[in-house]
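Apart from one protein chain that is not included, each protein chain of the complex appears where it belongs.
Showing subunit A:
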């Protein structure tokens, strides 16, 4: 019998013998040990940004709602950004281990269909061309590989890496950084954005802007990982 390796720890998968294994065409990608380290971002959460352990609405979203011209972007994540997830994302993005996107691709599509049924198009958050060359791939596009995704946005200006800046910097950095590739009328349409990680939401907000301005009805977002706020909510 062929042995399969866990995508993360590279240990052989131990599968209990059973008929399911005989008929299952594809073995699981992760061993149970690694699978258990993923923490689903489920349960009670902010109705807008999806932050776990919040009743109705988190303070950030309340502030944002007052400040912004457009309605908030409703967002959902697959998993919380715990230390394991942190390693996984950095392996995926910075080391360039594209294969790891398979862990999330299917589940992300399921999440989107469940949470945002009837979205019209899915748009991965683009990278700046320089960053794209360095990395060899766009992590958001890979995460959206199971979607009927369209690359509709371009990123303008080489912002410093979001992960290296914080808070207000992040907003300033990302603001106005996205444009539509081709001007189009998005009125009455529901757009779904795809990204790898949601930290403060500023990237998502900035990427949503061109769509709001083109008359979009709704903009939602799904990501693989959700960073948790340190401060009490």
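To be clear about the criterion, contacts are C-beta pairs under 8 Å (C-beta built on N, C-alpha and C of every residue); 3 or more make two chains touch, one makes a residue touch a chain; residues count from 1.
To be clear about the criterion, contacts and distances are computed from a predicted model.
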Checklist outcome for this item: Given "DNA/RNA helicase", "Thiazole synthase", "ABC transporter permease" or "Periplasmic aromatic aldehyde oxidoreductase, FAD binding subunit YagS", the protein name in the UniProt record of the chain not shown would be "DNA/RNA helicase"
Item to check | Identified contact with the non-displayed chain, of A:5, A:42, A:63 or A:184 | outcome: A:5
Checklist entry - If the hidden chain were put back, which of A:138, A:202 or A:220 would touch it? => result A:138
Item to check | Touch residues of subunit A, complete complex, unshown partner | outcome: 5, 91, 95-99, 130, 132-138, 142
